[in-house]
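Structure below; questions to follow.
Take a look at chain A:
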Amino acid sequence: MSIPITGEKAAIRIKQNVPDSVVVFDDTNVWVEVDKLLDVCSFLKDDVELDMQFLNSISAVDYIEYFELVYHLRSLRNNTTLVIKAKCFGRENITVPSVTSVWKGAELQEREAWDLMGIKFSKHPNMKRILLWEGFPGHPLRKDFIR
Partner candidate 1 sequence: MPINTQPVTINLGPQHPSTHGVFRLRVTFDGEQVIDVEPVFGYLHRGTEKLAEERNYVQIVTLTDRLDYVAAMTNNLAYVRTVESLTGIEVPERGMYLRVISSELQRIASHLIATGFLLDELGAFHTPLIYCFRERERILEMFEMLCGARITVSYMRPGGVLQDAPTDFWPRLDDFLTSMPGYLDELEGLITENEVVLARTRDLGILSAQDAINASITGPVLRATGVQWDLRKAEPHEVYDRLDFDVPIGSVGDTFDRYYVRIQEIRQSLRMIQQCVAQIEPGPVRSKAPYFIRPDSVDAYVGTESPKGELGFYIVSDGGISPYRMHIRAPSFINLTVLRELLIGWKLADLIVIFGSLDIVVGEVDR
Partner candidate 2 sequence: MYGLGLVKGLMVTAKNLVLPSRMMTVQYPNRKVGLLGLSKATGVPLPKLLLKDPITSVKSLLGMAEVKESLPQHPRFRGEEFSWYEQRCTGCASCAKYCPLGIIEIVTSESGDQMQEGQKYHLDKFDIDIGRCMFCGLCVEACPYDALHMGSGFEEGTYRRQDLVIDKRKLVSAKKTPSTWFRPQLASKKYDPHKGKNVKWDGAGRHEKPSLEQQQEKWAKR
């Protein structure tokens, strides 16, 4: 059975190696600073103990006051999972560091997040709309999207 790494364990490990990155954690999730996201992710991938070599999925959730990016990570070697979350505040011009350089699998998912949720990823190789056409007004998965 895949064992979810507890937020506490992961948070301690991350804190030790990437200072000032963890905002808060609970049983299953770790919230990290948006600015440190790339550092945290590259640490998680290269770390021997956590070894999160596999990016499962990137989801973006609109909580109206803020957007939350959810990274579901998996270690294929240790058969463990980890959830990293990042809150980004504001409605317009949100920019989040892209993790494409760490996991190539993020490429299409980040484009999807930009297209449907309007979260821009900096240093993404091809930051274009993916499912909708260029010039589509707004981002449909936002809660305030009215057609």
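In picking the candidates, the idea was that all candidates are chains of the complex that A comes from, given by their letters.
Here is the rule we use: contacts are C-beta pairs under 8 Å (C-beta built on N, C-alpha and C of every residue); 3 or more make two chains touch, one makes a residue touch a chain; residues count from 1.
It should be emphasised that the depicted structure is a prediction, and the values quoted were computed from it without experimental measurement.
Between chain A and the candidates 1 or 2, touch in this complex occurs only with 1. On chain A, the positions that touch candidate 1 within their shared complex are 1-2, 53-57, 59-62, 70, 72, 76, 79, 83, 103-109, 112, 116, 130-133, 140-141.
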